[in-house]
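Yeah, one chain of the complex is gone here, protein chain that is, but the others are all in their spots.
Note that the chains take the letters A and B in the order they are written out, and that residue 1 is the start of every chain.
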Amino acid sequence: MHSGARIGFFLLLTPLVLWLALLIVIPHIDMFLVSMRERVGVRQYETSFANYLTFFTEPLYIRTFVRTAVMSVLATIITLLIAFPVSLYIAKIVRGRLQQVLFVLCLIPFYVSELVRTFGWMILLRETGLVSNLLQWTGLADQPVEMLYNDAAIMIGLVYTSMLFMVVPLVTTLESLDDSVIEAGYDLGGNGFSVLREIIIPHAAPGIVSGSIVVFMLSLGNYLTPTMLGGKDSLWFTEMIYNQFIVRFNWELGAAFGFMLLILSSVIVWSMLKLTRQSLEETMA
Amino acid sequence: MKKQTVMLTAVSLAVAGFVSAANAETLRLLTWGGYAPEDVIELFEAETGYTVEVTKSNNEEMIAKLRATGGGGFDLAQPSQDRITGPQLEFGIYKPIDMSKIDKGQFIQSMLEATMGNTTVEGEVYGVPHVWGTSGLVMNTAMAADTVKDYTDLCDPAVAGKVSYRLKRPTLIGFAFAMGMDPFAAYGDADAYSEMMSKVEAKLIDCKANVKTYWGGGDELMGLVRSGEVVASMAWDTGGWKLNADNPDITFVAPASGALGWIDTFVLPAKGQADDAAYAWINFVMRPEIAARITAAAGNFTASQGADAFAEDALKARYQASFPPEAVDNIKWYPPVPAGLEAIEGGVLDRVKAAQ
Partner (left out) sequence: MTPDLESIRLTKRFGDFTAVDDVSFAVPAGSFFSILGPSGCGKTTIMRMIAGFLDPSSGDIEIKGKSVLNVPPNKRPVNMVFQHLALFPMMNIADNIGYGLRRRKMPRAEIARKVEEALERIGLPGIGNRKINELSGGQKQRVAIARCMVMEPDVLLLDEPLGALDLKLREHMKIELKSLQAAFDTTFIYITHDQSEALVMSDQIAVMNEGRFEQTGTGQDLYYRPETAFVAGFIGESNRWRGRIERVMGDELEMRTDTGMLMRGATHGRGLKAGDSAEIFVRPEAIRLARDASNFEDFDNRITGRVTSLLFNGAASRILVRDAAANEEIEVNLPQSGEYASLARGDEVQIGWSGAQGNCFAAGAD
């Protein structure tokens, strides 16, 4: 019986270990080894930190790196600011059928691929697109307006793409807040603001943090949206990694970039947890 | 971070998938959109009994895919002739072609010899020509013909905000020619080439404000030009000819400094497992009547001797309108890219992209 249980345990563990090892650990080790190679001639490589040195000595790379991080943080904050009232409305204000309908409405954009969604935004925002035509028709603009190919367009795309990943954890945590706790907050003299600040937000903190981590990672790792909506000024770090790997055949530098991005996202997530005094266990529970 | 993990895993999964499917009866073809139309595949399969699996890609991704697997996963690939010797020297992803198995008589001889010469490494031939074409300017002649005669004219204030080009190496080469330099002559001299590229870089940064966006894919460019948001762009000849069918004002124009000529080839990946099927495919698609079908699908002409006779008249007319005889003579054919050149170009492209 005892040994049977142990076999069962290992059988259940095997897929997880295989998954982690084959798809996460081994590729990362391999990538790290690649990043430590320096090309010195045709088919000749040496182990060195040259690729990391290139990253730190080229202002362009650092700038793109910082810009990507800042934009991702900003996208996370904007997503949170929009998703929080939406989630509060879904979780606490509407009831029954309408609640499900609204939740499904949040899901619907994800029935199509990211590429199609991004194309949708391009159709809306382009110079000959819907918004531009609408503005001209209403007389708010007297010539076509180009809304694509700038940072605002990237931001719209990122926030739109991330919305669901913020709404789901928020709705889940907010739903777990007993209505009577909110009522008690009002009953004891609280107004809407103080109930939000002292009761709802502290309760939703794990949802806010886990949603933010996911949205931040998605934004940081997003490739399609910044490149397509950002046009000539997109300048996104993943695009740089793609270029190194695919266009320049420079896997060594691309791998180093990849590791820098891994370190960046880990540092930011870690400081986000520290700042909000949440532990990873609480957040992911 | 996620991106390349996903890429690496996707590649390894794809490899795993393909390896299991690999056998001598199946031809796994890594090619461009339009080069392997459905009707041609059906004819080939009916005649030879082989099965064809098509993966559509572009130059860079073809090489990246083959590099990731050390030349495995595919039995036949179609990179451009200038991208064969460099990657072969660096990564060893191709295997030599046994010319005795190729029906040389079906090829336009001059093109076959030029390609074989350009793809020879250590005495072995690695590529034979298939489809050729040029890149130059696609424009709305009614709105931009007076201003735009060459690549550098895309930076003219008269077309500000209404032009586009790719941020890729053909743009660097095209601008260098238009600025009166000869980048191909400097291929062998990294310093001279760097110096040349820094001039191009300055020009492109200067020109950036004039550009609406750097287009990424053919469909994106078509949309931009068709909607009128872009009146002139650096692009492939076929893009211009396709648009010409819808709007006679739009067409492909060979720039004053010369269109850039490319030839897409057939190469055998180093770990290909169906060489016989690959040779059969090459000999099959080079038949004039089959080549004409590919021309109809891809829009470009092939290296097949006598296929012109089967080509559509409308396409021939567009070709002749874009290429008067002197323009044909002025086509700049890409010589093989030496290994490492991409790094110089990459730095330039990055800086242009980052410039404000």
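Everything that follows uses one rule, which is that contacts are C-beta pairs under 8 Å (C-beta built on N, C-alpha and C of every residue); 3 or more make two chains touch, one makes a residue touch a chain.
Note that this is a predicted model, so its numbers are computed, not measured.
Within the full complex, the chain left out of the display is in contact with A. Of the candidate positions A:L11, A:I108, A:L140 or A:L188, contact with the hidden chain is made by A:L188.
Residue positions on chain A in contact with the hidden chain: 178, 180-181, 183-191, 194, 198-199, 202-203, 205, in rising order.
Heads up, the rule we're going with is that only the chains that are shown with their structure count from here on.
Chain centres here are Cα means. That of chain A falls 35 Å from that of chain B. Of all residues in chain B, only 1-5, 7-9, 12, 60-61, 63-64, 67, 87, 89-92, 161, 167-168, 208, 211-214, 216, 227-229, 339-340, 342-343, 346, 349-351, 353-354, 356 touch chain A in the complex they form.
Partner chain B is touched in their complex by these residues of chain A: 23-24, 27-28, 30-31, 39, 42-43, 60-61, 63-64, 126-128, 146, 148-149, 217, 220-221, 223, 227-228, 231-235, 238, 240-251, 254-255, 258-259, 261-262, 265.
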